[in-house]
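For this view, one protein chain was removed and the others were kept in their places.
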Amino acid sequence: MAKLNMVQAINLALAQEMANDDSVLVMGQDVGVDGGVFRATDGLLERFGQKRVLDTPLAESGIVGSGVGMALAGLKPVCEMQFSGFSYMMMGQFEAHVTRLRARTLGQLNLPMVIRMPYGGGVRALEHHSESREVMYAHQPGARVVIPSGPRNARALLLAAIRDPDPVLFMEPKHSYRAFREEVPEQEETLPIGKAHVVQEGTDLTLISWGAMMRPALKAAARIEKQRGASIEIIDLLTIAPMDHETIAASVAKTGRCVVVQEAPRSFGPSSEITAVINDRAFLYLEAPVKRLTGYDVVTPYFGREKSYLPGVDKVAQGIAETLDF
Amino acid sequence: MAKLNMVQAINLALAQEMANDDSVLVMGQDVGVDGGVFRATDGLLERFGQKRVLDTPLAESGIVGSGVGMALAGLKPVCEMQFSGFSYMMMGQFEAHVTRLRARTLGQLNLPMVIRMPYGGGVRALEHHSESREVMYAHQPGARVVIPSGPRNARALLLAAIRDPDPVLFMEPKHSYRAFREEVPEQEETLPIGKAHVVQEGTDLTLISWGAMMRPALKAAARIEKQRGASIEIIDLLTIAPMDHETIAASVAKTGRCVVVQEAPRSFGPSSEITAVINDRAFLYLEAPVKRLTGYDVVTPYFGREKSYLPGVDKVAQGIAETLDF
Amino acid sequence: MPRKQIAKFSVPHVQILAPDGTADAKLDPGLPADTLLAMYRWMRLARALDERMLKLQRQGRLGTFPPNAGQEAISIPAAMLMRDGDWFVGAFRELGGRLVRGEPLTAVLDYYNGWEEGNVLPDKELRILPTSVVIGCQIEHAAGLAYAAQYKESGEVALAFIGDGGTSEGGFHEGLNLAGVWRAPLVTIIQNNQWAISIPRSQQTASETLAQKGIAYGMPVVQIDGNDPLAVWVAVGEAIERARRGEGPTLIEAVTYRLMMHTTADDPKKYRTEDEEKRAWELEPLLRTRKYLENKEIWDQDREQALLDEVKARVDAAVAEFETPKERPLDAPFDHVYGTAHPNIEAQRREFLAGLEGGGARG
Partner (left out) sequence: MPRKQIAKFSVPHVQILAPDGTADAKLDPGLPADTLLAMYRWMRLARALDERMLKLQRQGRLGTFPPNAGQEAISIPAAMLMRDGDWFVGAFRELGGRLVRGEPLTAVLDYYNGWEEGNVLPDKELRILPTSVVIGCQIEHAAGLAYAAQYKESGEVALAFIGDGGTSEGGFHEGLNLAGVWRAPLVTIIQNNQWAISIPRSQQTASETLAQKGIAYGMPVVQIDGNDPLAVWVAVGEAIERARRGEGPTLIEAVTYRLMMHTTADDPKKYRTEDEEKRAWELEPLLRTRKYLENKEIWDQDREQALLDEVKARVDAAVAEFETPKERPLDAPFDHVYGTAHPNIEAQRREFLAGLEGGGARG
């Protein structure tokens, strides 16, 4: 087993599946010679050639739209949007086709394609390189939105996504790309799409997060556990849509308290959906309101101010403490 | 006072404000000679001329993007997307500029523009002509999303939207375009953006809806009031984002019970946000879970099956009854 | 400013069959009689279905649809030139071409009556993409399909259609640019029917021709008379052959006219004169094709009548089948959100079905 960071783990998944399956190809801006601006596709061009590693023009809609065509013809394109901030240029294709072709044809056609994109803040980048807008995709029926939180689950989920007969929007928390390493088995490993992961069981409070926010969440939980001897159940959502209601409901039915940590703006964010699911499924067990610790409903500030806008360990710890004390 | 339907009321608002203010113009596909596919801009070309009533090529992104330019230059464009189903082609402009130019320049630049679009189902139209996806816009910081429910508030809100220094996404429930008439005063009348309207006060349950769903909601409330003597407070949201938390919280604090009726798919929908707001602000008053009566998380069916997929009076009445009985 | 010229382009125009039914002898491809007759038969069938659909719509027996009358000479010959394995990527005004490629008449009727069933083909290997209501997207799909053909070295080509209005969309640009860069086997046909709902061609773009838009993507371009099936045959045939030989994409502008309303929800009187329409009817393709066949003495009034009877019978049969009540479960959409069942969707299905029983979901 090698210790890999998330970019390397993604690269491994791509390389392995391209080796396994001739119909897999990667495409996007700078994915070839350059190996991707984050190096996620490094080495693939040398190994698999220009036909399977397509450096495309600047055309997000064209990349996804032609990816739809390729998928219809039986290929399995893995399209890269260089940053999620540019992905809105392909929203027309996503809404009209990626999410719908199966339903439109009552299952006769399907789209085995993946759209990968880095998202989220914390890397001191220019405007449009820091947003978390998973809801814009997750709200659309037919969409499947997956967000890994570490190298190992990134590799396993990406492999599952590529093999799936349906499209997957794979959002990669860029702040976690090189933040830490994990053992990632060389041998193939997949994780089911649509299932949350209970990172740690507990009885006093359910802490839910995903993507880069898992790190402050885990740290805050450890701090509060140490400080107060509380037993915290931690859920890594992994799939945003369709959401794993069972795991959430079962956990909150047990703990009666819930804190959700989300990088996205608060209003209409995933934590609102989680709150609504808990309201539906575990209302009578609730001993405190669900606490949403989130980004603010302000236009994402430039990096001069960015850091104070991201939920951090102190904020999460405080939120957990308040919810325990409610 | 004339009895107008919603299309006529919208037409009135446009005509009046174009007469008032030379910097207002309308633009979009077929808004000129044809008067708009729903006739919302009928007669404007004859009255205000080609310079102010622009029939554009097929280019949603271009319409909104050039609208941004016009607004920067001090004009007040009212851009029409022919159907909300085609508006995702302009999502890049909306996300990157419409919602952000003010923040980007710390208030030095602003965009006095309106984007109008018909949305929602129930008119037996082709695919992409029936969706409710207000959340895709409402989740974006800086976005303001307004949805009228009747002729009179449509006119008043549209007038307010055009006069506002900031952009407004104005979503028109096309099912309500000609569904009923209301007295609409000739004299100018505006409604504040960002404020919900308490249609009727009540003490036993809060019923929240917006757009075309207000009609089944009102009917169902009347039925239950009659059947059971319950007192239902009814809120017409009018502005989806930024949402009027005060009105919602105050009402649920009073009634302890809430039903939300939404046409959009359930997951990540506005009713999830409303549930979360109530969870934050009125948790201790809640005597029953918030009931979300919504569209389903399925790809919007074609009109052969559409009707059974829209929340209707029976479903709402049943939801109210269940929540009262909880 | 004096300057040196570094690149030159021109847009050719081709018409072979004149409105009076006479063909330019030098250009006439000399198609065998059976091909010509098959072509005319498809044109008549498409026209008959189109006319019937209008009646059905007016009687409330069909939903909104976009009539095709006047544009039969474009998609029909083009589709006849295609082979098994090629991709037919329509916009929404290629009725004839769809029929040629094997789409059942009943599928067309189902589709325009609000049933996804109309998108389900007898065999998905027919490779007819469903209607792309959102204009522009289909060109990007077609670029990808063409790339896939290249990838598989299958010799297949993609044939895509778009309207004059559609050329203004970003998707047209991005799709054709990709096809150009890839030298992908894509033939794109602009059906320039002069109108995009109420917007005339002159207000859609300032370019002198629509064909010249292909210059932006470094591909061969040609403008043809789109009411002339022989010009379509020759131009599309050349383009398909070029694509099959690996010589890349082509953009074809077929000049025609939308003889009817945009859709049955539209009223062209708002924006164009009856005089203009009348003149356009004089140029329409069926008329001139019939004259051509008559000049060739392979057609006459009797055969015409027999054909009209035949297509009427086919349309009658299709309508009858279409109107036969069918078992179409209302909850089918729950089956096709994802390829694998998901508990959230199944829970909502139960809720939906319970609502149906209680009458609740129907309001």
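Read from first to last, the chains carry the letters A, B and C; within each, the first residue is number 1.
Methods note: a residue touches a chain if its C-beta (ideal position, glycine included) is under 8 Å from a C-beta of that chain, and two chains touch if they have at least 3 such contacts.
Bear in mind the structure is a predicted one, so any value in this text is a computation, not a measurement.
Visitor: I'm checking contacts with the chain that's been left out. Which of C:215, C:261, C:287 or C:330 qualifies?
Guide: From the options C:215, C:261, C:287 or C:330, the contact with the absent chain belongs to C:215.
Visitor: Out of A:72, A:89 or A:109, which residue would touch the omitted chain in the full complex?
Guide: Only one listed residue reaches the unshown chain, and that is A:89.
Visitor: Which listed residue (C:57, C:204 or C:227) would be found touching the missing chain in the intact complex?
Guide: Only one listed residue reaches the unshown chain, and that is C:204.
Visitor: With the missing chain put back, one of A:14, A:27, A:44 or A:59 would touch it. Which one?
Guide: If we include the chain that is not displayed, A:59 is the one touching it.
Visitor: Which chain B residues touch the hidden chain?
Guide: Output for chain B: 25, 51, 56-57, 59, 61-62, 64-75, 77, 92-93, 96-97, 101-110, 141-142, 144, 164-166, 194, 242-243, 245-246.
Visitor: Which residues does chain C use to touch the chain missing from this display?
Guide: Touch set of chain C with respect to the missing chain: 1-14, 26-27, 168-174, 177, 180-181, 183, 203-209, 212-213, 215-219, 222-223, 234-235, 238, 248.
Visitor: Residue by residue, what part of chain A touches the chain that was omitted?
Guide: Chain A touches the missing chain through residues 29-30, 32-35, 37, 55-62, 85-86, 89, 124-129, 216, 266-267, 296-299, 301-315, 318.
As a working rule, only the chains that are shown with their structure count from here on.
Visitor: Taking each chain's centre as the mean of its CA atoms, which one is most distant from chain B?
Guide: C
Visitor: Distance-wise, how many Å sit between the C-alpha centres of chain A and chain B, to the nearest whole number?
Guide: Here chain A and chain B have centroids separated by 30 Å.
Visitor: Find the geometric centre of each of chain A and chain C from their Cα atoms only, then give the gap between the two centres in Å, rounded to an integer.
Guide: Averaging C-alpha atoms per chain gives centres 40 Å apart.
Visitor: Distance from the CA centroid of chain B to that of chain C, rounded to the nearest Å?
Guide: 36
Visitor: Multi-chain contacts only, two chains or more: what residues does chain C have there?
Guide: Touching at least two other chains: 116, 133-134, 136, 170-171, 332-333, 336-337, 344-345.
Visitor: Can you list every residue of chain A that touches 2 or more other chains, as numbers and ranges?
Guide: 92, 96, 102-104, 141-142, 242-243
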